[in-house]
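Removed: one protein chain of the complex. Kept in place: all other protein chains.
The block that comes next holds subunit A.
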Amino acid sequence: MTTIPVNPELTSPLPLGRKGPSYLDISFTVKSWLLTLDHKRIAILYLLSMTALFIVGGAFATMMRLELTTPQGDFVKAEAYNKLFTMHGVTMVFFFLIPSVPATLGNFLVPLMIGARDLAFPRINLASWYLFIIGAAFTLAAMFAGGVDTGWTFYTPYSSVYSNSQVALAVVGIFITGFSSVLTGLNFIVTVHKMRAPGMTWFRLPLFIWSNYAAALIMVLGTPVISITMVLVAVERLFGVGIFDPANGGDPVLFQHMFWFYSHPAVYIMVLPAFGVISELMAAFSRKPVFGYKVVAFASLAIALLSFVVWGHHLFTTGQSVYAALVFSVLSFLVGIPTAIKVFNWTFTMYKGSVSLETPMLFALGFLGIFTLGGLTGLFLAAVGLDIHLHDTYFVVAHFHYVMVGGVVLAFMGGLHYWWPKITGRMYNEFWGKMSAILIFFGFNLTFFPQFILGYLGMPRRYYAYASEFQVLNILSSAGASILASGYLLPGIYLAYSFVKGPKAGDNPWGAKGLEWQTSSPPPVENFKKMPIVTEDCYNYPLVDPHDLQPEDRLIDSTTKDDDKLKEQVKDKLS
C-alpha cells in the first residue's frame, strides 16, 4: 500500500487548460455571483446554501438526541419533539440529501467531465437555484411560524385535516423545490445527450456521469407525481375538501401510494449520484479502471428502472392485498442485485490495485462499509414477515440513515475532498481531512448501530419518551451523534482555511484520469481553452507505482489494455 504524494509544485499547465482568470477570479461583485450563468458558480451557490440547511437540519437532530438521552420527556414535550423530527426530516431529505450530490458536485462536474463549456441551459440552471432558495424559504418560514408535526411523510388525513401546524407552508416549499429538481434533471439529461465532446462516446462517459444521468431520469419522471400530491394535500387543507380524507370518502392509503411512488425513487435520486462519486474515487485511488465498467453503468439504469416499482414495500402494514405485498417484496429484493453488483465491482476495483488512503478514499471506504450494512438491512425490511415486526421501529430509522446518510453524506464528503483542489485550486490539510473521515465513520456507526438493536427489541420510532431498559443503547447513540457532529464540523473549519490560505494544489494533484483534471484548477469560465477530443476510455490508468508518476506520464497514449506494455511506455518516458 503506497501513498501518492500531493505535490504542491505541480502547476504546469495541461494542454486543455487556460492561462487567465479562473471562474473564481473573474469578478468579485455580489451581483456577478447572484446573476451568474456559470454552472461552476451555481454549484458553489448550491454548496453554500445546502451547507447552511444541513446545519439547520443537524441542529434539530442534536436536540432530538439530547431529548433521547433520558427515558422521560424532560428536555422537550411530545408536541415539540414531533416538530423536531419532522423539521429534521423535511430539511435533510428535501433540502440536503436529494439535491446535495447532483446540484453541487453534479453541477460543477457534469460539463467538465464530458468536455462541454456549460450545461445546456445555463439560465434554467440559475432559475433552479432560485427555486431551491424560494422553496427553502417557505419551509424555513413554516419552522419559524411554529413548525410542522406530521413527520416528513405528511401522511393524510393527519397532515391535511387534523394537524394544527404549518403543513401548507411546508408542502408549498416542497412543491417549489420539486421544480428545482426537475429543472436540474432536465438540464443533465439534455447536456449528457447533446453536449459531449467529440470522441466522448456513451461508453467512455465517467461513471459519475452515468449515475447522475440515471438519477436525472428519476428526478424527471418521479418529481411531478409528488408535486401534484403535495398540491392535493394543500387543496385539502386550504379548502377543507377531502381527496385523501376518509371522513369525506377519500382514501388515505392512496396518498401513501402516491407519496411513495416518488419518495422511494427519491432514495435512489440521493444514492445514485453518490454511487457515481464512489466509482470515481475507487478508480482514482486504486489506479485501476473500474471493474466491469459497463455492468456498473447499466446497473445505474437498472436501479433507476426498479426504483419505480418497489414503492409498495412501504405499505406492507396498510392493508394492501397480500398478493400486492408479495409482488412488492420480490421486486424490492431485486434492487439488491444491481446494488450488490456495484459494491462487488468497487471491491474488485481495489483488488491488486495500488490503493492509497488519501482522505477521499477513506470516505469512500467508509461508504462501502456503511452502505453495505444499510443495503443488507434493507433486505430484512423487504421481507413482508420481518417488516411487520420491524415496521416503524428504530430498525427502520437505523436502516434509512445507513443508506441515505451513510451513503450520501460520506460520498458527498469524499467527492468534495477529491474535487476540492479542482473547485478552489487549493489543497486542504490532509491530517485533519483523515481525522474527519475517521470521526464521521466511528461517530456514525456508534450513533446508528445501537438503533438497529433498539428497533429489533421493539422501540418505536418518533417517540419522545421510552421504556427505561432502552436507555443504555440510546445514550450510546447520543454519544455517537456528538462524535459525528464534530466530524462534520471539522471540514467546515479546515476547508474554509484551505480556501483562503491552503497551498496551491496544481491542476491534477491526484494524477487522476478524466477531462476535468485536464483543465486548469480552478477552471476558466469556458472550462476548456479548446474543445477536447477524447481518444481513450475513461479510467485508463496505467498500472505503475504511483511514486514514479510524473505529470507528463498521464499524456501517454494508453489505448492498449496490456499493463506490461504500459509499464514499459512509462519506463521509457522516465528514462
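Keep in mind that, in the parts below, a residue touches a chain if its C-beta (ideal position, glycine included) is under 8 Å from a C-beta of that chain, and two chains touch if they have at least 3 such contacts; residues count from 1.
Definition applied: contacts and distances are computed from a predicted model.
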"Cytochrome c oxidase subunit 3 family protein", "YnbE family lipoprotein", "S41 family peptidase" or "DGQHR domain protein" - which is the UniProt name of the missing chain:
"Cytochrome c oxidase subunit 3 family protein"
Would you mind spotting which of A:Ile55, A:Met195, A:Val384 or A:Ile453 touches the chain that isn't drawn?
A:Met195
Contact residue for the chain not shown (choose from A:Leu24, A:Ile243 or A:Leu357):
A:Ile243
Which subunit A residues would touch the chain omitted from the figure, given the whole complex?
20-21, 26-27, 32, 37-38, 116-122, 124, 182, 186-187, 189-191, 193-195, 220-221, 223-225, 227-229, 231-232, 235, 239-243, 248-251, 254, 258, 525-526, 531
